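All protein chains but one are shown in place.
Letters A, B and C mark the chains as written, and numbering starts fresh at 1 in each.
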Amino acid sequence: MNSVFSGRKKDTFFLLLFLFSIPLILLIILPLGKMVTGPDLVDLARTIKDPQVISALFRSIYTSLAAVLISFVFGTPLAYLLARKSFKGKKIIEGIIDLPIMIPHPVIGIAILGLAARNTIIGQFLQTMGIQIMGTHTGIIAVLTFVGLPFYINTAKAGFEAVPLRLEHVSRSLGARPWQTFYRVTLPLAWRNMVLGMIMCLARAISEFGAVVIVAYHPMTAPVLIYERFTAYGLKYSQPVAVWLIFVSLFLFVLMRFFAREKTS
Amino acid sequence: MNSVFSGRKKDTFFLLLFLFSIPLILLIILPLGKMVTGPDLVDLARTIKDPQVISALFRSIYTSLAAVLISFVFGTPLAYLLARKSFKGKKIIEGIIDLPIMIPHPVIGIAILGLAARNTIIGQFLQTMGIQIMGTHTGIIAVLTFVGLPFYINTAKAGFEAVPLRLEHVSRSLGARPWQTFYRVTLPLAWRNMVLGMIMCLARAISEFGAVVIVAYHPMTAPVLIYERFTAYGLKYSQPVAVWLIFVSLFLFVLMRFFAREKTS
Amino acid sequence: MLKVSNFHLNLPEFSLKNINLEIKKGEFFALIGPTGSGKSLLLEAIMGIIPSNSDKNRGKIYLHDRDITSLPPEARGLGIVYQDSALFPHLTALQNITFGLKYHKVNMDKARKQLDFLVQKLGIGHLLDRYPPTLSGGEKQRVALARVLILNPQAILLDEPLSALDPAFQEEIRELLKSLHQELKITFVMVSHNFPEVLYLAGSGAIIHQGKIVQQGKIQHIFHHPNSCFVANFVGIKNVFPARINANKAFTNGVEIKLSPESGRQNHNYLSIRPEEIILLSPDRARDNSVDNVFTGYITGISCQGFYFNVFVDVQGVKFQAIWSQKDMADQGLNQGSKVTIGFRSKAVHTFRDKG
Partner (left out) sequence: MLKVSNFHLNLPEFSLKNINLEIKKGEFFALIGPTGSGKSLLLEAIMGIIPSNSDKNRGKIYLHDRDITSLPPEARGLGIVYQDSALFPHLTALQNITFGLKYHKVNMDKARKQLDFLVQKLGIGHLLDRYPPTLSGGEKQRVALARVLILNPQAILLDEPLSALDPAFQEEIRELLKSLHQELKITFVMVSHNFPEVLYLAGSGAIIHQGKIVQQGKIQHIFHHPNSCFVANFVGIKNVFPARINANKAFTNGVEIKLSPESGRQNHNYLSIRPEEIILLSPDRARDNSVDNVFTGYITGISCQGFYFNVFVDVQGVKFQAIWSQKDMADQGLNQGSKVTIGFRSKAVHTFRDKG
């Protein structure tokens, strides 16, 4: 940390700034650090052999991956459209994309459940299609897509915006049609942001609890299982599961930082 | 929406992109739209007179505001430091700041509770200071600060980065010391982003459920109350409270879009 | 060959108004104007790159009598080179150059020969495997030119191709453009705000000001015969004076200037003389018969411009500006305040009408 102040004798201003910001850094690392180092290895080993834990972790991972896939397939065109075109109502669409970040989590769950209520047109349509929301993987995936989506779209959009429009124009002038231009110029230059966006979407989906618990207490995702263990058995018994989920999250997180760093260098 | 395609005859590519992105937009607006229009006005009016609802809404608002205040006071120096200085370990600090976005919400609650456990140094220190985490406003505020912090710091940091370094150098060359430069040049040019960051922090804090419910089921914040009504009385009884919370969130959201738009114009 | 007819383009904050241009095959045509005059916008409109917030009514653009107004850029058969080269950063120089080949029906043998020729002509053989961020400004422009040339477009549009380069590279790329034009007879349309550069490269051109074409024709003609004070100042005619014109004489601030016999001057109210046309006469040559306007004045200012001097001479209150060499000045030992005899041919005096 010393090198913050190298090269200058009188950088007291930045030293003060740094001292002032220590409490927040502690607020983040102390609880997490303590928790990860809390449970002993025996507890951790026993926990990961628990079939309920394994199935909850895997359920979290694959429902989240499904949400990422949906966001990628349907979100990429939207992100590109928002990055490249100006049109009436664009601000409104951007607003809609950001909405899920603002909505309280249990409210999201209630809203999505409400959609499937039998006394509505959509609910009846879903029913005739045989689609159940309450207590199903479909419901979990819908909720996770809802919360993860803005992260993918906004990050991918920033990636597309960072590709100079001029390069696309030049590609067109060299004979490439719009989709050829997208594939040969835009995509290779923006893919890093797209991957970054997918990881952020995945991380956000894996961490969701409040919306999922409304839509599906069972089958249990990892955050729901942690909550259940906490309410049923107390702090000590929920920690080992929490640590395992943190490991998964941290792995995603390291991936994300890796991509974010590569991009700036 | 027509003007997406004006000025060009053959913009089929962008038309296709738009059609493809409709499902996601529907995924967001259908559930929310349905929920907001679901409960009748009588229900809504009765709900807002319920003392439990009022106190939960106000509790959510003021604990969130407290989290914003803490983020502002301690986060501003850190955001400025990160925007302006390069030093060893900077990537690590940036990583730590982003951690709360990645950590599953119940895990956050468990981690913060774990910090106050009596058999630890920090726990004993907190106890002698008379600070309780479990079931107190202090605990709620700690949790909300934890989750809201990255939104403020990252947005404020982007604002500071957008102020040309050269302007600060010129200010210094004209005789202003670093803090005078910060106050007269950097702050006036970055305040809009700082306000935007505070609103995002506030929105994130108000929407938090999973971490809060672990640290404090009582006293109830609005999302916890919604969850309780849902589990105790079902979907129909939780909806009016959810709609009121959405109104509060939407108000913040409109504020945020307003500031975000002003910034770009 | 390339014809723009009654072209309009309205953007929220700017518009091109009633543009008419006709560019001949093999010509080096320049669109000249100050920053913000709309010249790059016009160039992109010719290429088919129209901002999406523009309106629809916009005249016609023809290429070889084919109406290309509503064709997308990829179907126009034109090429464009930008000042910043706009190379694809994720592709090597070679991949950049061959980028467009697959979208054109080209014989691969022919393309390979063309590639070899261009690589040699542009001197980029050693760069082919490198990525654009590792290239210098001049190298980037060479690659960008190769990328366009290999497709044999019907015309190449150049958007200030020299302005982002260091002076040494500017000269290098300028020579290259000159030789490409002379040897390959390519039609070039160049946007520029640098008059010396235009004068060196272009044969004809148009001056754009605030979205309108204010003068067009042969470059040399524009350079010597501006039709407004704006153009006169823009092309660097330092001596622009309001004048009362009476047959073959002009009066500016009481000074009588002889004009060459020419008709159609009835409404003219300005005269202009290029500074290099004003020559320093030695007292003994004061009656040089080729120079029919001779005046005596005093030097009020001298500024060294490298290898020549800008000299300001006051003749009865009219401030002439001349460009003289170091040698001229030294021969007569001239300084600020010196009395000098200056002269210019009546043919060097141009008159025009400016409404402003």
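Throughout what follows, a contact is a pair of C-beta atoms (placed from the backbone, for glycine too) under 8 Å apart; a residue touches a chain by one contact, two chains touch by 3 or more.
Model, not experiment: these values are computed from the prediction.
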Touch with the missing chain holds, among C:18, C:303, C:316 or C:336, for C:303
From the list B:37, B:128 or B:173, pick the residue that touches the absent chain. B:173
Kindly state which of the options B:57, B:107, B:133 or B:185 is in contact with the chain not pictured. B:185
Give me the subunit B residues in contact with the hidden chain, please. 85-87, 164, 166-167, 169-177, 180, 184-185, 188-189
Residue by residue, what part of subunit C touches the chain that was omitted? 34-35, 166-168, 178, 193-196, 199-200, 223, 233, 236, 274-276, 279, 303-308, 323, 325-327
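We adopt the following convention: only the chains that are shown with their structure count from here on.
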Top contact pair of chains, counted by C-beta pairs? A-B
In whole angstrom, what separates the CA-based centres of subunit A and subunit B? 15
I need the residues of subunit A touching at least two other chains; which ones are they? 85, 87, 177-178
Any chance you could list the residues of subunit C touching two or more other chains? 52-53, 72
